[in-house]
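Apart from one protein chain that is not included, each protein chain of the complex appears where it belongs.
Going in written order, the chains are labelled A, B and C, and every chain counts its residues from 1.
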Amino acid sequence: MKNRMELTFLSVSENEAFARSTVAAFIAQLNPTMDEVTEIKTVVSEAVTNAIIHGYNHQADSEITIVCEIFANKEVELIITDQGTGIENIYEAKEPLYTSKPELERSGMGFSIMDSFMDSLEIYSTIDKGTTLIMRKQLTKTETACH
Amino acid sequence: MKNRMELTFLSVSENEAFARSTVAAFIAQLNPTMDEVTEIKTVVSEAVTNAIIHGYNHQADSEITIVCEIFANKEVELIITDQGTGIENIYEAKEPLYTSKPELERSGMGFSIMDSFMDSLEIYSTIDKGTTLIMRKQLTKTETACH
Amino acid sequence: MGLKTDFTMKEHVLVVRLSGELDHHEAEILREIWQQKLRDENVRHVILNLEEMIFMDSSGIGVLLGRYKEISQAGGELVICKVNPSLKKIFDMSGLFKIIRLEDNEQYALHSLGVAS
Partner (left out) sequence: MGLKTDFTMKEHVLVVRLSGELDHHEAEILREIWQQKLRDENVRHVILNLEEMIFMDSSGIGVLLGRYKEISQAGGELVICKVNPSLKKIFDMSGLFKIIRLEDNEQYALHSLGVAS
């Protein structure tokens, strides 16, 4: 493992931008392409927003943790955890356009985006215990990436 | 308490810049002045560097933790911790220009800078257990700060 | 980086210019202001210029779809222009362009809505 960081922060929506820019700053040492940075920032934003809206139902005094590990072969691993309500039916939740909160204008695309932008997505969830997402992405090896 | 974050990372020198830019991003929500951002980035850099060089003696597989809490009255609290060798004589260590590693061209100014740039600096250290620094700074209340 | 919003009326068309990052935090604020504008101004159609949008997640898609529904229910049209390349992937995934018209720029959009640009 080349480098590792763990970030824990309050489940307030102001921290969504902070979380994704911190992860982006951390993976910068792998010289990712602009697209790779955008994709990783997006999945972090989706996962953190899910924890705030669904996991913690907008209670602002809970905590979200992001672990980011990067490897010499330019692979990135993201583990995002909340201690919130948990997901009843993961299969249903992963359905594109499925959302349990349409009244909040949620588009139900969070998990589809994570699936599409990352190489792998694992969802572990227990009712009233919380949810952990493990996502991995192999960044392209070319050196001509901008950072 | 308005917001809180906790960042843990490997004690490698590449993470010095990452640590200070993360703290700077976090306090941005308080609209700090340019000088205040520079001062806080500097003390974070000093504390993290001390943990790497002195606390862990350049062993790269240890961890450093930064807790940052910000308050509605624009006060910032920083707690920076390592589980390293600890400081034998804190009084001596705080002496301006004192350094236990002159051969590394250390200027012995780390603690003086922290003293000068922050409103308060508390040092807790136990041999072979580690060192914890608690620093506080009241940011100026003017709204015309740039961010 | 937050979100900057700019609203201007051109005859009965509301021109919305967004710049910066649109996530859940900013979407909550945008929804409020945008709905306020739709109520206050005599708005028939809306043009959304995303040239300076550098980041959007699914919350952004949600707030756009929400406004699209409101505008079309009121008999108007939402036209989007200047979609920044970095948003391309998420827009394609959302299938937004199957239901919302895309124009090259504000002039074309205004023209297509019968307003001299």
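Basically, a residue touches a chain if its C-beta (ideal position, glycine included) is under 8 Å from a C-beta of that chain, and two chains touch if they have at least 3 such contacts.
Model, not experiment: these values are computed from the prediction.
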{"item": "Chains on display which the left-out chain touches in the complete complex", "value": "B"}
{"item": "Listed residues B:Leu10, B:Val23 or B:Ile53, member touching the removed chain", "value": "B:Ile53"}
{"item": "Touch criterion as defined above, residue of B:Thr8, B:Thr42 or B:Ser100 at the omitted chain", "value": "B:Thr42"}
{"item": "Residues of chain B (touch criterion as defined above) contacting the omitted chain", "value": "13-14, 16-17, 20, 34-35, 38-39, 41-42, 45-46, 49, 52-53, 104-110, 112-113, 116-117"}
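Please note the rule applied: only the chains that are shown with their structure count from here on.
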{"item": "Euclidean distance of C-alpha centroids - chain A vs chain C, Å", "value": "26"}
{"item": "Between chain C and chain B, distance of the C-alpha-averaged centres to the nearest whole Å", "value": "44"}
{"item": "Residue list for chain B, restricted to those that touch at least two other chains", "value": "none"}
{"item": "Residue numbers of chain C (touch at least two other chains)", "value": "none"}
